[in-house]
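Heads up, one of the protein chains got dropped from this complex, but the rest are sitting where they should.
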């Protein structure tokens, strides 16, 4: 039942608005709204009950193992939340003077330094609101760099076919053509194809390493050399930084620019889809182009740098300073881990992934890259199960929900058929991984013995499998006051 | 699964304790603990998951209609919680000087005044931690009053048979004998029996009005006269104050002392069993005996009064000032209701109760006192259903859980057979009450058609009906490191 | 080991299963030359939770608790206590994007309700499930309009100069790499309003793909939205309303502007339950007519049925998005501002249309009252004659930066310095008194400003 369906004309949560406001007489009638918006009219208790009960219909990291590859669902320490929500931080207006923001600016400045240290980059801007916006900023800096040198013929950004969809989309948003580079049979970028593709039109390459295939590209030095020699720059998609934290640094691999998903590696919450934070780090030559605002420190304290201080900046990505509250959470997390804790993230994420890979392979599943080490994640292909028993990766994913495990990422990367991308993260225990193996084993047995059971899954969730085709065909995107009958908004 | 069952030797939530404490060398070995306590060793995420999921196994007012008579499960405004948890309030040490507590003392002083106003009593102490402690304090004051007058032969406290169990228990804790007074056929106290019972041995009477039978005792003036004339005092059990808030005041009815359950009438949370707060109000003659501490105000500000200021006080009920955090919640609630809102609590609680009574009677249920107005609550007796179909009040209660409603209070008061004591409270909507009537109607039909279904209920909860006899016979009150096999601690 | 549950026994057993002796061996595919030489020495050692708590509390205190009369795109409104108690529930807070719909009905239904509420407020058919913030949502609205306006071959977009300057900067950053041409339309220096004449002058004779109308504009002034909309439509341009959503409780919604309504509405949802928090996280919203829905960027939730015919919710129209369409997606956006939208939804459910109206009316009254008090100070006067919602520009006798600094030294944030962005206005300050400001606070502001200006002018 929607909150709208609980509405009754005249019902109110009275205490939530001023009790006796004067009429807004200063506003001309011609500009006034004629009919009240059809928002629900409910009591405060109805609201509390409704959203409490809705929340219970979610899987979440606080309730379930959530081995969603590339998404890094690990424990979100509650201290990160409560300390970012301290009244002094929450009450600060974004346009308050720096004098009244020394506390928050100190945290952000420290965070810039920590991110520089872990990535080996020269400078960092915290402005991007998420990974994709970090990518946009990074590619825009590549564009600005070439333009500043009068090098305007570089119209292409190279993107391996295993890349996350945001990579080509970001390149295009920056006005480039995205050119795909194939992957070799062992999961590394196809070096020959890359060599063939680079040229004077190459502005740069966007690379994830370890890639979304769950392997570390062993030819990274050759790739860097190839692109750099062609005059292109290297972009590092740092969504998977957790895999190498404290082990190897993108700056040392030769990358010119990187974004980091703090909502992955630095464990800020995903919030059912966001917000995140996607800071960018750059080598010295790209520093002038960093998006504003940035935090600087001098004798008098901390201050925001804006366009006035940074005339060559690619500019501003949002009205204010980005997702500050998320940055504060990441900062708390980084300080809780400390120097020693950073490397442990990579170590135990990798240990868990390789253990799970070993056990699932043992259980009969096919690894997409059996000869490779798993990084923090790995891919299984269910093509044999699909061929032999007619069950898909989707069926297995849905059936896992019935076992109380969130499904891994399905059908991504696109180049592996019937794939599951599995990322356990470092915060899960061996018992939990063993439980997951048991569930997967049971499901595989069921796939053989009772494939219908899989195809009908899930059975134990608030709803059975949802009709996505219908959702797209008969668009119903908003409640409307007119009752729509049983078919809910057929259009 | 218990949190203990997730324990693994050496696992830690490291960040929660000091990282490198020095060894406690100042403590003699002879006094040192020899073996670590068997507490669980778990990670922070395991703790978060475990208790998040446990919470989801509860009914609560935030998730369910909870018509538990005498318990007043109504909406607990979230503002009451967040404002009582402001850092300034939480950080204050109980022994901090009054100079560093003017904020909290101002709230408590205001609350004392509000409670005086709504009860019509002369003075209020907020010290009791719950209703039962308020009763203890109240009866102790009655004792102190008589003793101060040398009137030491008064050894009996009269308690109607409908009274809450805490009433006779409190009387006994104060050294009195509790003497039961029967109820008349219409739910009022049996006046004749009362007249016969009073005498020089009568210290006082403890009365709930409206009583836990859900009716307002119409003879209250006569009762008061009878007891007072015999030299006894009148104690008002204010657990049901919500029924009469702003309509009639215990002070005006002639009561000498009253306790209030702020966790009922003033909507502080029940917290799965507590904490509550049970302030006591008294007439002028009992004021010297009020429990300490009390909050006073003079030119210099607010201050705590203790034994030194109040030599005749019955004393202290806990080490510090009682459940201050709960008192703050009640204060916020009272200010949100304001003058106008107080009376509305009684009006709509009573409207809801009488509506539900009318509809359930219509649906075939038997009211215990059909000729009476319901107060904020009322009683159904299922003796006909028990006789005709062999289903009990307990069966109906358990079956309600399957319908998503918490059960009413069962088998209390003890004098009505197979009873359900139903209190909807003012914060529930008509739709919700209608839904409850539908469920009750369906269950009644089922009682006739398929009584086994009721006797086996609940069917949809985390567990089926629990074996309470086994629980008492084979006591298993604590996890122990020794595995106990399937029978879990048979003793 | 913070947050890592592995016991020594676990580690041994797991390594044995994998068949390596040490964890470090798992990194042996990384070229040795690249490996970090040593621990990340620049990073401070780990703190306990108590230690970081102390540090953060100190820093939060350092930011002070100044009295705030700044608006300019971020507003200090009351947030019901229930909002964040609910939003912070682990099941909302720590869930991922609802890719597995059946295990995410909570989040999905919240998003559907959010879409419904925003559609109702803007009087448009559809809403997405959020973008990063208001300014970037406007950039997405422009790109969307260019895709949607298929008949039009130009990349020219009219942007009122009276639109928030930081929004204009953001817009430029995001759309210019794709060759979009942003053309500035002026405003009337007396009323503070834009007009058809200003838009027409800026447009000249050339084809215009889209037009932005800010309601209210950055000066708090209400624009003649009907006339502007009708003019733009007559020119074949799509109309984008950049609106304060709280204002829509009182003001004509974009879907009702002019004869046919705007095509797209966007804005900043911060006034709905999001704390100021130095500027984020907030949430951008984007609504449009049904006909443009396939050009809408960002996630969209649809209502559908499950295998048993029960109603349920799922992400839909995913073919617009980067994870399916890659370089041909409507936008690169992936992670959005889901949790903030959860806050907005609960906030709106608590207030309802009537509650929003009361909030908006009180804001309007408070600002009017504040302006009256401040304008009683010699040398201070309203800058523009146009009607406003809840912000108003004032002319000052001294540069506003100077005045603001003096006020800040008294723990009062006096407003937004317009002169930094609009030198043509002379010393100009934008003030805002939301419903959260009290009579005493406004009197205090007037008193303080009077004293500061008096002293400053005397010493000048």
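Per-chain residue numbering starts at 1, and chain names A, B and C are given in the order in which the chains are listed.
Simple rule for what comes next: a contact is a pair of C-beta atoms (placed from the backbone, for glycine too) under 8 Å apart; a residue touches a chain by one contact, two chains touch by 3 or more.
The model shown is predicted, which means the values in this text are computed figures rather than measured ones.
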Using the document's definition of touch, tell me which of B:169, B:296, B:367 or B:415 contacts the absent chain. B:169
Consider the whole complex, including the chain that is not shown, and state which of C:53, C:186, C:382 or C:450 touches that chain. C:53
Residue ranges of chain A at the interface with the undisplayed chain: 8-12, 14-19, 42-46, 48, 52, 77-79, 81-83
Under the stated touch rule, tell me which residues of chain C contact the chain that is not displayed. 48-50, 53-54, 78, 80-81, 85, 88-90, 435-436, 438
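In this section, only the chains that are shown with their structure count from here on.
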Between chain B and chain A, distance of the C-alpha-averaged centres to the nearest whole Å: 48
From the C-alpha centre of chain A to that of chain C, how far is it in Å? 20
Send over the residues of chain C in touch with two or more other chains. 1-6, 10, 46-49, 80, 82, 90-91
For chain B, give me the residues that contact two or more of the other chains. 8, 11, 15, 43-46, 48, 52, 77-79
